[in-house]
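A single protein chain has been removed from this complex, and every other one stays in its place.
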Amino acid sequence: MMPLLTTKGLSRNFGGLRAVDNVDFALMPGEIRAVIGPNGAGKTTFVSLVSGRIQPSSGMVVFDGADITGLPAYARVRLGVAYTFQITSVFANLSVYDNVALPVQRTLTDGRSKGAVRTGVMAALERTGLADRTHMLAGQLSYGHQRLLEVAMGLALKPRLLILDEPTQGLADSEIDNFIELVREIAKSATVLLIEHNMPVVMHLADRITVFNAGRILAEGTPEQIRANTEVQDAYLGTTHG
Amino acid sequence: MKDASPAKPYALHLGVIALLFALSFVLPDYHHGLLARIMVLAVFAMGYNMLFGYVGLLSLGHAMFFAAGLYGAGLAVIHLGWSVPAAFAVGILCGAVLSLVIGVLALRTSGVAFMIVTMMFAQVFYLVMLYLASWTGGDQGMVVPQPARVLSFGATSLELTNPTVRYMSALALFSIVLLVTLAIVRSRYGRVLVAIRENEERTKMLGYDTFSNKLAAVVVSGTICAASGAAYALLFGYVGSSFASVQYSILPLLWVLLGGAATTLGPLVGTLFMYYVVDITSGYTSAYLLIVGIALILLVLFFPKGILGTIRHRWLGWLP
Partner (left out) sequence: MHFGPHLLLAALEGLVTSAVLALTALGLSLVFGVMRVVNVAHGEFFMLGAVLAWAISTAISGHPALGFLAALVLAPLIVGAIALVAERLVLRRLNYNPEATIVATIGMLYIIQQLALTFYGPEARPVEPPFSYRILLPWFGYSGYKLSIIAASALLLVATWLVLTHTKIGLVMRATQYDSETAQAFGIPVDRVYAGVFALGAMLAAVAAVLIVPISQAHYLMGQDPLLLSFIVVIIGGLGSLRGTLVAAVLIGLSDGIISVFFSPTLAKIIATLLVAMVLVFRPQGLFGTASR
């Protein structure tokens, strides 16, 4: 099977610092992949390179067999690479409905029918359990609900690859359980690339785990393999809490 | 943009248009003439609001778009002897082309740099109009000859110098632009514009080419302002460089701030209010710009939402 996403020799310098250093990475369709690593390991920079929010210093990004290295972020989103922000950035002054309508209306091919937007919005809101809050301003939602709205917006893009950047950060334990269910649900129709600090979540969800350290891939494997990897324990699990 | 039924906003806007129509028959001459002028300038403010209110781009150079329409239409009549409709079209075209060029350049910047760049381009435009004084009349300006300001339909002809014709023409332009603006801001495109204003980075990550969307907004905005300028030249018969000066870039900002940015009727309310304030105070002081200055500061300090913005915030959430 051909990988959905590959990077070859992907690097990014910030001044003298190599935030991402010559990363070769491959992601198979349908996978749930977790990216872990200590703070400053280059995880967020790496997914930003994949989503096109920043440009690489060198290397290439291939999505579904096509080189997308030179494409701007919005064009990658149109190809099916969706990114949900680490820091919640829903449109606080717009209603929940409008927040989701924005991604929905763009993915619609028939621009005419009025009902199509509404149907799409409600579907995404129902999947994330926000359907009863349609007319609230997004800024008035609780933090956990804002994170869910963020996911709903990602879902509404009908992505083929959904990048979740620390989605459980700041969520209560009960919310996290729901969240795990939601990601499993999403993974039925999309490939998921997940940056996560919460190790139980990672171990529960991920098919495979990629460990970053100092801008490079330190290890890659199933949760069991990663748990058993002594190098990873030294670099990460031993020194940083989850 | 809430999911309110579309009936209320449309009823309100049609009501405003009907009221303006009715006023034509009851207003005394002086106020009748003033209101015609206010409606044309409110179109200028609506064009400005399109960009400032809905996309959040604060331009300090919109006088150039107004003046592009003004000169485009006025000079086409004066030098080429074109008919009123043709001249009006030329004016609008000038504004559209100019706003496209300025948009492509200025949108490379953002925030404070965007404000300064637009101001400088407008200054260049203003100086060019002064420099080409042999065509434009420089700061003296030029009068559009009365005999040319006639709308002919076959046998019948309407003289734009006639107060009623002038008022109704202004009202027609105002109504069209008002309804077009309303339709735009309630459309999917309007939703994208507001999203760009709220968080451009996020909008990009939803798959929107924000540059193209902003460029389109600049062109729509510039074209509306040019329509206002073209109408001004043809209805009031004067073109002059003062309309291209910095002051005429500041005035629509003031009108929109006062009436309420990102409200469809705010531009009319702001223009009307400010025009009458200046009109009343002009009896006491010739320094009417003093009022403008004080109004600007008071607005940004204590009343940033403007009149209709505050009303919408407090009472009428459905106001578009």
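Remarks
Going by the order they are written in, the chains are A and B; count residues from 1 in each one.
Following the convention adopted for this analysis, a residue touches a chain if its C-beta (ideal position, glycine included) is under 8 Å from a C-beta of that chain, and two chains touch if they have at least 3 such contacts.
This is a predicted model, so every value here is computed, not measured.
Looking at the complete complex, one finds that the omitted chain is in touch with B.
Interface note for the absent chain: among B:Leu80, B:Leu105, B:Val143 or B:Ile280, the touching residue is B:Leu105. From the set B:Met46, B:Ala63 or B:Val117, the residue in touch with the chain omitted from the display is B:Val117, counting the whole complex. Among B:Leu20, B:Ala170, B:Ile250 or B:Met274, only B:Ile250 touches the chain that is left out of the view. In the full complex, subunit B makes contact with the omitted chain through residues 58, 60, 105-106, 108-109, 111-113, 115-117, 120-121, 123-124, 127-128, 130-131, 250, 253, 257, 285, 287, 289-290, 292-297, 299-301, 304.
Everything that follows uses one rule, which is that only the chains that are shown with their structure count from here on.
On the side of subunit A, the complex with subunit B involves touching residues 51, 53, 72-75, 77-78, 82-83, 85, 89-95, 97-98, 101-103, 105-107, 111, 117, 134-135, 153, 157. Those residues of subunit B that touch subunit A in the complex are listed here as 1-3, 188, 191-192, 194-195, 198-199, 201-210.
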